[in-house]
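Coming up: subunit A.
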Amino acid sequence: MLTMALEIAFLMVGLALLFNFYRLIKGPSLPDRILALDTIYINSIAILILFGIYQQSALYFEAALLIAVMGFVGTVALSKYLLRGDIME
Partner candidate 1 sequence: MELLVALSIGALTASGVFLTLRARTFPVVLGLTLLAYAVNLFLFAMGRLTIGLPPIIDPAQGQYADPLPQALVLTAIVIAFGMTAFLIVLALKARAELGNDHVDGLNLAKDEASLDHTLPPRKPQKQAGKTI
Partner candidate 2 sequence: MTSLPFLPLVVPLLIGISLLLIQSLGLKHQRFVSLMGAVALVWISIESLFVSLTGEPQVFILGNWAAPFGIVLVLDQLSAMMVLITSLLAMSAIWYAISQKIDNKGAHFHTLFHIQLFGLNGAFLTGDVFNLFVFFEVLLLASYGLILHGGGRLRTKAGLHYVVINLIGSTLFLFAVGALYGILGTLNIADMAVKIAELPVEDYGIVSAAGLLLLLVFGLKAAMFPLYLWLPQAYANAPAPVAALFAIMTKVGLYAIIRVHGTLFGSTAGDLAYFYMPWLLILGLITLLLAALGVLAARGLREQIAYLVLTSVATLLIGIGLNSPAALSASLYYLIHSTLIAGGFFLLADMIAQGRGIYDDRFESSKPIFKGILLGSFFIFAAIAMTGLPPLSGFFGKFLILAAALEHDWFAIIMATMLISSLFMIIAVAKSGSQLFYQTQIHQKPEGNLFSKKAFLAVVLLLGISPVLVILANPISAFTDSTTLQLLDKIQYIDTVLNTLPIERVQP
């Protein structure tokens, strides 16, 4: 049951990733692409957590946490660039 759910979940998240890639490449605007990247980051958290359950290993938690943090910081920095050019002023 759990394995099947996990496998389906992998497929769905994989599909989600594919959509995100599309938006990342297609754009058309830069905010769209930043948004796509941000979403890829968050989806990656899902992948890691699912993978952790799948592997029955808690070793993926820190990576997920860092993805959350770094994804956020990256998005903030990119958005600020669009706004101000100068991100650290």
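Note that a contact is a pair of C-beta atoms (placed from the backbone, for glycine too) under 8 Å apart; a residue touches a chain by one contact, two chains touch by 3 or more; residues count from 1.
How were these candidates chosen? In short, all candidates are chains of the complex that A comes from, given by their letters.
Just so you know, these numbers come straight off a predicted model, no measurement behind them.
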Given options 1 or 2, the chain of this complex that touches subunit A: 1
Complex interface listing, subunit A residues touching candidate 1: 28-30, 55, 57, 59
